[in-house]
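For this view, one protein chain was removed and the others were kept in their places.
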Amino acid sequence: MGNAAAMLDTYPVDLGGVDKQALARCIEECFTCSQACTACADACLSEEHVADLVKCVRGNLDCADICDTTGRVLSRHTGYDANLTRAVLEACAMACRSCGDECERHAGMHEHCRVCAEACRRCEQACRELLATMG
Amino acid sequence: MGNAAAMLDTYPVDLGGVDKQALARCIEECFTCSQACTACADACLSEEHVADLVKCVRGNLDCADICDTTGRVLSRHTGYDANLTRAVLEACAMACRSCGDECERHAGMHEHCRVCAEACRRCEQACRELLATMG
Amino acid sequence: MGNAAAMLDTYPVDLGGVDKQALARCIEECFTCSQACTACADACLSEEHVADLVKCVRGNLDCADICDTTGRVLSRHTGYDANLTRAVLEACAMACRSCGDECERHAGMHEHCRVCAEACRRCEQACRELLATMG
Partner (left out) sequence: MGNAAAMLDTYPVDLGGVDKQALARCIEECFTCSQACTACADACLSEEHVADLVKCVRGNLDCADICDTTGRVLSRHTGYDANLTRAVLEACAMACRSCGDECERHAGMHEHCRVCAEACRRCEQACRELLATMG
């Protein structure tokens, strides 16, 4: 069990109908993806052919920021707002899809893009699975 | 002219059909709102009746994070992704609406909620106006 | 092996004399601590006696932001600046110490403070160990 699940278990008030496993997984994947995208943007900057990777860097930076904010919003339960949570999850899934697609294009050439694309895919899936549990 | 507009004018490549004035204003309002929400959350914590303000604090924290990320995404133009920009702007407008509504409920009692609500209203409007220019 | 270590292994250029294990661990602990502090701040807001926890909330919010930024700075290696890295690690260790101390005061009463204090202690230690390897 990751630490996000451990923190979730300590929340002092009933969490309502939330799927705790899907929520904890999504929080973990958001922070993992944010870190991977930050590192991938930087690794791209160190590549000899950085000019071919500028769209990848930009996608990484957006995805890092959006995943970070999504992980934070999901870590809060007080005064829960389902509509806002849904809008944030939709934006996050879209960012992960877009960044994962771009990274995948360079995955054969650059190992950092391959590992980052996998983090994006897992995070997108975790967002979509959490959305599915929200009805 | 704020500094976001000054930076926008230095972008080395054509920005396409973007409405530069609406974009610059939205960037400025995002960062102003993010700061106001961070400060309002903290001011709520110092109020004697903080227990009545916990929903406001939570809304402030979400809104601060979402506005910050939105301001960052809007500050990038390389490899522009209109769909992702739209999803982020929608989430931001929703966060500002929700936080502005909650702050407004306390505006008669707490000056920080009044000033913060105004920042939320301006930011929501700036997001919606930018969305309108995007077609 | 966590994903930060996996990303570190993909960096395309030699990392110089850096202790990769200490670096990867510190990155992981920064993001884990940032999430724990975000969740602890929110859990405090849901406690009946939130008024007794406002200093804890504030410390959590600072620590979450500082750990997040530290994890990002440490995830970049291009154009490495040892002095800046050191200053950021010192600030992060200080934030974790302060937040860990405050959370520990409430650990007997609130499980979220207990789990969060542990994350702060691990992160502070990881920062200090990384600083020690930097000479």
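Just so it is clear, A, B and C label the chains in written order, and each chain counts residues from 1 on its own.
Simple rule for what comes next: contacts are C-beta pairs under 8 Å (C-beta built on N, C-alpha and C of every residue); 3 or more make two chains touch, one makes a residue touch a chain.
Treat the numbers as computed from the prediction; the structure is a model and nothing was measured.
What chains on display are touched by the one that is not shown?
When the entire complex is considered, the left-out chain reaches A, B, C.
May I ask which residue of A:C40, A:V57 or A:L130 touches the chain that does not appear here?
Final answer for the missing-chain contact: A:V57.
For the chain left out of this view, which of C:M94, C:A107 or C:M134 touches it?
C:M94
Tell me, which residues in subunit B touch the chain that this view leaves out?
On the side of subunit B, residues 3-4, 6-13, 27, 31-32, 34-36, 38-40, 42-43, 45-47, 64, 68, 71-72, 75-78, 110-112, 114-116, 119 touch the unshown chain.
Quickly run down the residues of subunit A that touch the omitted chain.
Counting over the whole complex, subunit A touches the hidden chain at residues 41-42, 45-46, 50-51, 54, 57-58, 61.
If you put the missing chain back, which residues of subunit C would it touch?
54-55, 57-59, 61-62, 65-66, 68-69, 72-73, 76, 78-79, 81, 83-84, 87-88, 90-91, 94-95, 98
Keep in mind that, in the parts below, only the chains that are shown with their structure count from here on.
Which is it for copies subunit A and subunit B: same residues on both faces, with over half shared, or different residues?
Mostly the same residues.
Which chain is in the middle, if each chain's centre is the mean of its C-alpha atoms?
A
Suppose each chain is reduced to the average of its Cα coordinates; what separation in Å results between subunit A and subunit B?
It comes to 21 Å between the two C-alpha centres.
If you average the CA atoms of subunit B and of subunit C, how far apart do the two points sit, in angstrom?
One centre to the other, that is 27 Å.
On subunit A, where are the residues touching two or more other chains?
Where subunit A meets two or more other chains at a single residue, that happens at 68, 72, 76, 78.
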